[in-house]
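First the structure, in the form of structure tokens, and then the observations on it.
What you see is the complex with one protein chain gone and the rest in place.
First chain written, first letter: the chains are A, B and C, and each begins at residue 1.
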Amino acid sequence: MRAPDTAPRARVGDVLLSVEDVSLSFGGVKAISGVSFDIRQGEIRAIIGPNGAGKTSMLNVINGFYHPQQGRITFKGRTRAKMRPYEAAYGGIARTFQNVALFRGMSALDNIMAGRTLKMNVNFFWQLLRYGPAMREEVEHRRVVEEIIDFLKIQEIRRTPVGRLPYGLQKRVELGRALAMQPELLLLDEPMAGMNLEEKEDMSRFILDVNEYYGTTIALIEHDMGVVMDLSDRVVVLDHGIKIADGTPDEVKRDQAVIDAYLGVAH
Amino acid sequence: MKVRQVIMGVACAGLVATAIYASKAQAADDIYVPLFTYRTGPYANSGIPIANGMHDYLTMLNERDGGIGGVKLNVEECETGYDTKKGVECWESVKSKNPTVVNPFSTGITLQLIPKASVDKIPILSMAYGLSAAAVGKDFPWVFNPPATYWDGLSMIIKYIGEKEGGLAKLKGKTIGYIFLDAGYGREPIPLLEQLAKDYGFNVKLYPVAGKEMQDQSSQWLSVRRDRPNWMVMWGWGAMNPTAVKRASENGYPMDHFIGVWWSGSDDDARGGGKAAKGYLALNFSGLGSNYPAIQDIKKYVVDKGKSQVEKDKFADTFYNRGVYNTVLVAEAIRNAQKLTGKKVVVGEDVRRGLETLHITEARWKELGFPGFAGPLTGISCADHSGHQGAYMQQWDGDKWVKVSNLIEPMKDKVEPLLQDAAKEYVDKATGWPKRTEACDKAM
Amino acid sequence: MDILYSIFIDPFVQMAQAPDLFVQTLWDGLVGGMLYALIALGFVLIFKASGVFNFAQGIMVVFAALTLVGLHDAGVPAFLALLITIAVMFALAFTVERVVLRPLVNQPDIILFMATFGITYFLIGFGEYVFGGDPKVMPVEDFGLEKGAYNIKMLGGLVSLQKLDIVAVIVASAMVAGLGVFFSKTRIGRALRAVADSHSAALSVGISLEQIWVIVWFAAGLVALVTGIFWGARSDVSFALEVIALKALPVLILGGFTSIPGAIAGGLIIGVGEKLAEFYWGPLVGGGTDAWFAYVIALVFLLFRPQGLFGEKIIERI
Partner (left out) sequence: MFYREAGQFKTSYASDQAIFPILQDRIGIAVILVAAFSLPLYANDFILNAVMIPFLIFALASIGLNLLTGYTGQLSLGTGAFMGVGAYACYKLTSIWPDVNIIVWVICSGFFAAGVGAIFGLPSLRIKGFYLAIATLAAQFFLEWCFIRIAWLYNYNISGAIEVPQRTVLGVIVTGPRATSETRYIVVLAIVVAMTWIASNLMHGRIGRTWMAVRDMDIAAELMGIRLLPTKLMAFAVSSFYCGVAGALMVFLWYGGAEPAVFNINQSFTILFMIIIGGLGSLLGAYLGAALIYILPIVLRFVPEWLGIPIHAATVEHITFMIVGVLIVFFLIVEPAGLARLWSIGKQKLRVWPFPY
């Protein structure tokens, strides 16, 4: 794993996405209240917090699945109060899910190919014939997908329906599907939950490589503190829907509120 | 795994065997009479007694006379369930076995089969149902609908109402309600009804009953209560009939002002209403009860020997006798065909000629063992495939049907132009409809 | 203008002019709705406890009624026939659980739904094979029920209430109340609710899933029997009755799939709604609207309140 004392990376750029004063509630139950933070171009940003802190809700707000009652989200310079999920996807936000949300009836290859949907645009007529432009497009995207498959080292399971894959591999395919969208911002919801040490190390390596290789900005939720501290450039800590800390891993680690609410109590 | 493969194997083998079997030609030493029947499905209550009547009469001819003209009848039922799809399938499956005549017993199936009849050379006998326009023999040489069409039936009912009101002129200003099965069958009489309304100055109220709703009908009868028509006329079938009779009596409609067509007058139709249905009227053209020598023969040769499916207490009820009537026509047509051709074993083309020369006088009915069973059937010719014979009115007395009128003749002058128009329209729309080439035989 | 008048004004004028007919329409709708509700109740019982959308409920109504009438016609005394029919419904529930549900446990909903189609087909064939396809008259008098009607003079006209309909409404209400008590007060009832909430939770408190399935299918069978008796008395007992069961589906949409009061409220809304629509507005389009009106109400309703009248708003999680 990467040493924690590496100098701040020069690759980190301007603010890519900023969340301002966002509140979200479900019929009286507050999930998030007044949270603000930002994500910079090229960084790995972790969102942590105890169970029920509103982390997944936060991701759902970012990619438009939940609509906050209050607050604003600015992505690539455009501010929106509300955003449809597909708009987020068009804008370049991809994500993986806490409980694997793969298309279970399809093969690993098709799942990742499905991630290319946004980039494909040959019209319906050629699709009917599966000939000419449609076939060329199919092959062209297959090439991109094969690169991802090579990158994630899942060549042998290409044709396997994902429902039959072990959990660790499913997570990997899901990452592949998100990567296929070639996102600017990649949201990972507990990418290492339920994995053994070896799988975690593999996954961490993939995340770092994605970040370095493709220059993708990453926001991730993770429970394993070691992983979070090693991977991320900056960490935001939520508790009961409120932001209690924000900073580099070292700052957060020393923050008393965090220690009280989370590190000290929960672990 | 084994079980699955075995099953698939059996299914495949079955399919192949069907192919082989179906392609085998029928041995031609008997007269093949297929009966399209429905003892299943929502219309089974009307279908079962008719199927029994048809089956039993023909079986009786086999048992008593050894068939017709010394040739055994090969009677075979094909279950349609009143479903067009199965009806067409039945047609295809009997087609290669030299059928003499097909009785579809469903207006829907008849409509599908009419175009096929002339191509496959199989006559269709749609006895008082099907396409009214098919009575025009010039355009429909292969289709027969004796003894009367729906339009004849409607005109008889209007005539009867006129009689009760004291003359057709008295109909002016009266309201006649028409409750009908919302399908081709129930809709067909409407043009004539509207025309008669214009001619005689009465008003018409329509109450359609969707096939799916036929066991409910409460909204229709509520509307009847509101509109208070002086008379109600019904074109119902299957489970629609008993429900309508019940609703009418529940809503206090005077039952003796409620008249059904001949397909709404079975014993089961009225029985559900019980005593309250007393007074309900319906047209009929076949005899009531078992008091005819031939019906007694059916009992003796078929029912008592356990060769029939009829329940004892439903023997010789209205629709059973209707089925018998239907097969008397079939048997007569076969006899005619044998005489015309000199052949013993006749096929569809021969029987078409036999049907065109159908001529059953009162004396002939008696000869057949049915004295007074039905009115004479003497109007059929090459031009007229229906005959426009009269029918009588029967009334439910709480337990059984009773004949309450003499034969009522249809208003032929009103019906005939409509028939000609309808036939012309049909032929015009069906591009390439074949011209009649079949020669005309002299009646015997 | 005329058309607007006949849509928006004339029907109400008619209601005011003939209030007796209006009351009669309401009553007929109420009775029809109660019977729809009874069928819907059968659906709800099974759906609540096993998550199975039981398409066979309609044919169970016919089958129960046929068994009863068939036995009676064969000379079995009325109440003995009733007992035997109840036993038959139990046997049916038991067989369904053993042969169909148990091997299919943990399959997706659609598979179980399809399996109930299989049951429907089997029961149609079996019922017709045993009892024949001809309609049978429900011997209501032998069960101590009276035919005939109370004709009440009111509002300048006559409103007639069929005695059988009154009994139907009372029995249906009693059954609903009884089932409500059963679900909230008794041990088995609470167990059923536990199953509805979570199968594993039910197993962990020691309730056998198999038993519960037999019980709910049996209960649905009893509801079917009662429904069959009253529908059978209104028309005849025949296989054509089966299609009426489809009317219970829009009722379920309105009421929600798991709510017993919802089934009743939905039934009444559909029953009254379709009668009023057919009676006052039907003539404008040539009548026969009751074939689809209920479904269109359900469709429109779904667009605004997908969770049904009594359901809770669903929050999608991921």
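The definition used in the following text is that contacts are C-beta pairs under 8 Å (C-beta built on N, C-alpha and C of every residue); 3 or more make two chains touch, one makes a residue touch a chain.
This is a predicted model, so every value here is computed, not measured.
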**Q.** Which displayed chains the hidden chain touches across the whole complex
**A.** A, B, C
Q: Based on the whole complex, identify which of C:21, C:115, C:168 or C:276 touches the chain you can't see.
A: C:115
Q: Write down which of C:71, C:100, C:175 or C:229 is the residue touching the left-out chain.
A: C:100
Q: Sort through B:112, B:175, B:230 or B:290 and give me the one touching the missing partner chain.
A: B:112
(Q) Tell me which stretches of chain B touch the chain missing from the display. (A) 3-5, 8, 11, 14-15, 17-19, 21-23, 37, 39-40, 51, 76-79, 81, 83-85, 88-89, 92-93, 95-96, 107-108, 111-112, 114-116, 118-119, 131-133, 182-184, 187-188, 191, 210-212, 309, 422, 425-426, 429-434
Q: Please give every residue of chain A in contact with the chain that is not shown.
A: 63-65, 85-86, 88-90, 94-95, 97, 101-106, 110, 113-118, 120, 122, 124, 127-130, 134-135, 137-139, 142-143, 146, 177, 181
**Q.** Interface with the unshown chain - residue positions in chain C
**A.** 53, 99-100, 103-104, 107-111, 113-115, 117-126, 128-129, 133, 243, 246, 249-250, 252-253, 257, 285-286, 288-289, 291-292, 295-296, 298-299, 302-303, 306, 316, 318
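Definition applied: only the chains that are shown with their structure count from here on.
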Q. Going by the average position of its CA atoms, which chain sits the greatest distance from chain B?
A. A
(Q) With centres defined from CA atoms, tell me which chain sits nearest the overall protein centre. (A) C
Q: Could you please state the distance in Å, as a whole number, between where the Cα atoms of chain A are centred and where those of chain C are centred?
A: 49
**Q.** Intercentroid distance (Cα basis), chain C paired with chain B, Å
**A.** 36
Q. Once bound in the complex, which stretches of chain C touch chain B?
A. 14, 18, 21, 24-25, 28, 31-32, 128, 132-135, 137, 147, 149, 151, 160, 162, 231, 234-236, 238-241, 243-244, 246, 274-275, 278-279, 282-283, 286-288, 290-291
(Q) Quick check: in the complex, which residue numbers of chain B touch chain C? (A) 39-45, 47-49, 182, 206-210, 212-216, 218-220, 222-223, 225-226, 238-239, 242-243, 246, 250-252, 268, 271-272, 274, 276, 314
